[in-house]
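Missing here: one protein chain of the complex. Every other protein chain is in place.
The first chain written gets the first letter, and so on, giving A and B; residue counts start at 1 in each chain.
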Amino acid sequence: MELVQKALKGNRRAIARLISLAENEEKEAVTALREMFPLTGKAHIVGITGPPGSGKSTMTDKLVKELRKRGKKVAILAVDPASPFTGGAILGDRVRMSDLNLDEGVYIRSLSTRGKLGGLSKATHYAVKILDACGFDYIFIETVGVGQSEVDIIKTADSILVVTVPGLGDDIQAIKAGILEIGDIFIVNKADRDGANRVVIELEMMLGLNAEKDEWDHPILMTVASENKGIIEVVEAVIRHKEYLDKTGLLAERRRERLETEVLELVVQNMTRYVNEKFVKDGSFQEEVDKLVRKENDPYTLVQSILADTVK
Amino acid sequence: MYDKEKLKEIALAKEEWEKGQVAKTLAKFKERKEEFATTSGIPVERLYTPVENQDFDYVRDLGMPGQYPYTRGVQPTMYRGRFWTMRQYAGFATAEDSNKRYRYLLDQGQTGLSVAFDLPTQIGYDSDAEIAQGEIGKVGVAIDSLQDMEVLFDQIPLDKVSTSMTINAPASVLLAMYIAVAEKQGVTVDKLQGTIQNDILKEYAARGTYIYPPGPSMRLITNIFEFCSKNVPNWNTISISGYHIREAGSTAAQEVAFTLADGIAYVDAAIKAGLDVDGFAGRLSFFFNSHNDLLEEVAKFRAARRMWAKIMRERFGAKNPRSWMLRFHTQTGGSTLTAQQPENNIVRVAIQTLAAVLGGTQSLHTNSKDEALALPSEESVRIALRTQQIVAYESGVCDTVDPLAGSYYVESLTNEIEKKAMEYIEKIDTMGGATKAIEQGYIQKEIADSSYAYQKEVEANERIVVGMNKFQVEEKPIEGLLRVDPSVGEAQVKKLKALKESRDNLAVKTKLSTLREAAKTDANLMPFILDAIRVYASEGEVCDVLREIFGEYRPVEIL
Partner (left out) sequence: MSEKLIRVLVAKPGLDGHDRGAKVIARALRDAGMEVIYSGLRQTPEQIVAAAVQEDVDVVAMSLLSGAHNHLFPKVAKLLAEEGADDVLVMGGGVIPDSDIPFLKENGIAEVFTPGTPTGEVVNYIKNNVR
């Protein structure tokens, strides 16, 4: 594909177009991904999550600047929720990263959930692959840790950063429990505010309760991202985590698991779509259901015959 | 205050009237709307009587003019003594052009100057900065150095006029230039009268011309408070502004709430910096908007005065009555002007002028009819000034103090505005004050919500804007709008270059590095800035030194 070739050479517009194709689930996206798949697997994927107001975007901005100083190419996927009513969204995370706009080694893309469960994690997944193939060393996925679909997105990262701040009311409770369990590095941002130490202690307690039996130390770091304080330490922790994953073989293991999940999910999605197109759209499915109602057939036999037809 | 028996009598009479006459009329003619409300969402009753003001206590709620809680005005005789200062905000293109406009306005009977700076000046960039291109001299005058400031006030004796400068993030730099011009005119600084806006919090919340983060910005502000209390005693060191909050789309009650919350933050900061409250509070001034809802606006001004008096006396323990007084400038509402049928704007401005005057303003800028289209022309500025003069000299409203006091409706509205605003202030207090609330995007979001709600009402024709969504006519493009010649930018850049070649560059370098070192300590920076300005360091050079030490503010955008 011409677009793929351009993207691989670093053309921003081509990269952007490919991500749009993936987001809109156009057929060409699959063609492109086939072509790009062999080139993936080099980037380190960093998930960054935390409640609204925790300063995630500012944190991302500073971490990226530090990585740029070290000569790394970085892409950022900023994910925001869409309105469940109109599907529209205002994606404002770019604002806090606007001086990265003109850096040739940085690509920023805002994605919305488009009111669909699952749809977003797939689009994000594809976007990560495209950016990985295009040679970005680090790919950041930034999202509010609220909905399940966002937890799913974050789970696809190699290193997961959980950001919180003092004074969010119930402090730790503001972080979704599911996120706490999967976090690799914890950050108490705006640590110049009152109560920062208390948040650290609470986090230590929570993590102690959830302690997994692995060798990673789950560091808790204090930062004031707006003043660039503690940023180098976070970057070092990410690099240390990356090395840990490499050394222990966990990275290879996780990536294998992820491929498994991806394939299984795609199979389910494709079958659902196939069944939809084959039976539901033309009304034949309703006729089959009528038969069930009249007890002329049973659901189990019907499922078998649909499946037999699908995998033929 | 009312006699209990009499109140019962009135309540009974009102009830009978509602059930009888009113019900009968309603059966025949429905009212225009199911529910009436002010722009702040305060429900408006059909009729106000003493029953709606049962708790009214004249001495507690109003007092006498010039006395606590100043609801009726800050001076005992108000406009019977002298009218408010008629002060038209002006400035465009070069210092030469603006100087001409100022002298014209003074000749026309204007009593104070109000300087508008262009955006590069307001954000601390010289005219040769890349980001300044296209903006030089557009929304105000371009000032790069003391040299421009000398031209701006040429033949204007600074001991005779009072000058208001709309300058915030680099307020200390422009104040230093003003002081340096006075020195050259042979005027001693204790004679200087005027105001710098110097209100950074509303820049973060609503107006956008910030430079540094909140911490160092608050320091610059308290430095000015301290410097002026010792050296420029007649200078208003800040103009805490609700104007732009309202322009950004807030309601009247939000305007009062967020402005006073900002005011509280400044007083807190100054006290924390070790200043005595009565040493600086008397030089705090305010700046409000005046919109079309005449009586709500009057109530807003009265409520703001009463609230600030209580805040200063009760919350901060200020002892000097001057510290309790909320003195304010008003500008008519720019966002109420329409690009359609611009002549109608003259009428809007007249209503808003009346609101400001009935609300007891200390000074007033009236907008020109063509401001929704471009910079105002000389003719439209004159009409705007004449509007003030007509209200002053012909309307009769200035002949007695606070003429609307005691109106059942106005007193009730005054209470309602105070109640709503106080709720906001309490909420902001729990968030840790205005600075924190702004950093979290709370105030911005409240304003944006009101602004969007208003827009939707207009588009649904639930709110009528004459000439815009009703009573439209086919219109021809307007001729004769004032345009700033694009060559202004080039001329300004050339002038700056020549200055940099002719000045004592060694002195500039020395003064700037002294300033840099001082910025790293907690010294008062005013004297250092003044020293750099006197040797013709440019505004951009001074601001860049501070950017190096303080960093730049990154906005919170919550949509």
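Going forward, a contact is a pair of C-beta atoms (placed from the backbone, for glycine too) under 8 Å apart; a residue touches a chain by one contact, two chains touch by 3 or more.
Only a predicted model underlies this, so the values are computations on that prediction, with no experimental measurement involved.
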item: Of B:340, B:377 or B:510, the one touching the omitted chain in the full complex; value: B:340
item: Residue among B:284, B:375 or B:529 touching the omitted chain; value: B:375
item: Chain not shown: contacting residue from A:114, A:193, A:254 or A:278; value: A:114
item: Interface residues of subunit A (partner: the chain not displayed); value: 12-13, 15-17, 19-20, 23-25, 82-83, 86-92, 94-96, 98, 101-102, 107-110, 112, 114, 116, 119, 123, 273
item: Absent-chain interface as seen on subunit B, which is shown; value: 119-120, 122-123, 125, 130-135, 138-139, 203, 207-209, 247-249, 335, 338-340, 372-375, 448, 451-452, 455, 458-459, 465, 468-469, 477-478, 481, 483-484, 486, 555, 557, 559
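Rule of thumb we're sticking to: only the chains that are shown with their structure count from here on.
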item: Subunit B to subunit A touching residues, read off their complex; value: 213, 432, 440-441, 551, 554-555, 557-559
item: Of subunit A, residues touching subunit B in the complex; value: 53, 58, 90, 92, 95-96, 167, 226-227
